[in-house]
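All protein chains but one are shown in place.
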Amino acid sequence: MTPVMTRAEMQDYLWEVFPQVRGHFSVEHIDGAVTVMRMPVTDQNLRPGGTVSGPTMFALADVAAYAATLAHIGREALAVTTNCSIDFMRKPSADADLIATAEVLKLGKSLSVVDIRICSEGQKAPVARATLTYSIPPKRD
Amino acid sequence: MTPVMTRAEMQDYLWEVFPQVRGHFSVEHIDGAVTVMRMPVTDQNLRPGGTVSGPTMFALADVAAYAATLAHIGREALAVTTNCSIDFMRKPSADADLIATAEVLKLGKSLSVVDIRICSEGQKAPVARATLTYSIPPKRD
Amino acid sequence: MTPVMTRAEMQDYLWEVFPQVRGHFSVEHIDGAVTVMRMPVTDQNLRPGGTVSGPTMFALADVAAYAATLAHIGREALAVTTNCSIDFMRKPSADADLIATAEVLKLGKSLSVVDIRICSEGQKAPVARATLTYSIPPKRD
Partner (left out) sequence: MTPVMTRAEMQDYLWEVFPQVRGHFSVEHIDGAVTVMRMPVTDQNLRPGGTVSGPTMFALADVAAYAATLAHIGREALAVTTNCSIDFMRKPSADADLIATAEVLKLGKSLSVVDIRICSEGQKAPVARATLTYSIPPKRD
């Protein structure tokens, strides 16, 4: 599948529709196979034990699945998550960025299913995996 | 199961170990059956469409499962989420608090499984449901 | 929600559309709140350790969610499962029936979300919990 938005277009669009996340996430790469997002880890994301919090990794998975879906359908701000399963498997590094790689497994008219793996930058073993379903609103004429 | 922490003790403890969430969540109620958490909805939590974001509801489910687990095992800051499945079913109200009710389905030595339902205050139909597994660290002597 | 099919109608319908499961499951009860299914445990369902296999419990959860959905929308054989999360929490008894209680959390035009708890008959602590999403085909005129 050839993406319909470039990396730079997606970056601008995410910051336009989610002004709160400006600077929290950046779009690293988009191609026909995957969308890659980067998230710097800050003190705000840490929890007891000096590890990155679960909600922080969920937020990264969620925005990565959103970007991966929009990369193929274009600007559709109102796509919403309907389901997510997520496994937290290893303690992320407190001093490396998190990198999420999202692959669209299904893209139908009304929903997308996206697989995500999250790694601490420079590590191969994933710290988390997630699958999200996004509901895509019907096209207006 | 009789809880080992009161509502006020849990409130103090959450704010001590998660200083970032001070004021974002409050402990509404704890008894032998359920733990109830309240989250005010603010502009910071909204996403396109004027609805509460998925990560906001995940964060509420996560802290509710944490509190429900600690209500029965006591102060164990290092309990960590290992798995979550969550379904977003209805659009939450943008001007009502979210109320999460958490029920511990299993409490073993090394893990807990907790079911959560989230409603907009005053509404009966749940906006989201989640199940979380928490890993409980071994007791030190 | 008042169900549109009785227990006996549902029993007949399941055996008509799923002739392979005739005798494996029975419909115990249907009312506005829940649908209850019963499954006898046989040697065929056991796995190493003398416990009921995961696929057996998944099958029970799946048919219970199907029946709970059809109880409210009527005979719609082509409803299909699109997503399931399931937690296996305790070892079921090898010599008691399994009882699944299904509650419809959302019933939309195109999908239902159903929560299920499975217990060994006579035990209160659930052996498994599951949430299933069913996709409902559009109505033909």
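First chain written, first letter: the chains are A, B and C, and each begins at residue 1.
By definition in this document, a residue touches a chain if its C-beta (ideal position, glycine included) is under 8 Å from a C-beta of that chain, and two chains touch if they have at least 3 such contacts.
The structure displayed is predicted, hence computed values, not measured ones.
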Checked against the full complex, the residue among A:Q11, A:S26, A:N45 or A:T131 that touches the missing chain is A:T131
Touch with the missing chain holds, among C:G23, C:G49 or C:G122, for C:G49
On chain A, the omitted chain is touched by residues 85, 87, 89-90, 105-106, 113, 115, 125-126, 129, 131, 133
It is residues of chain B that touch the chain not shown, namely 82-83, 85, 110, 133
Listed in rising order, the chain C residues that touch the chain left out are 17-18, 20, 44, 47-49, 51, 53-55, 58-59, 62, 77-78, 80-89
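The working rule: only the chains that are shown with their structure count from here on.
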Computed over C-alpha atoms, the centroid farthest from that of chain C is that of chain A
Separation of the C-alpha centres, chain A versus chain C, in whole Å, is 34
When centres are defined as mean Cα positions, the distance from chain B to chain C in whole Å is 28
Distance in whole angstrom between the CA centres of chain A and chain B is 23
Expected list for chain C, residues touching two or more other chains, is 85, 133
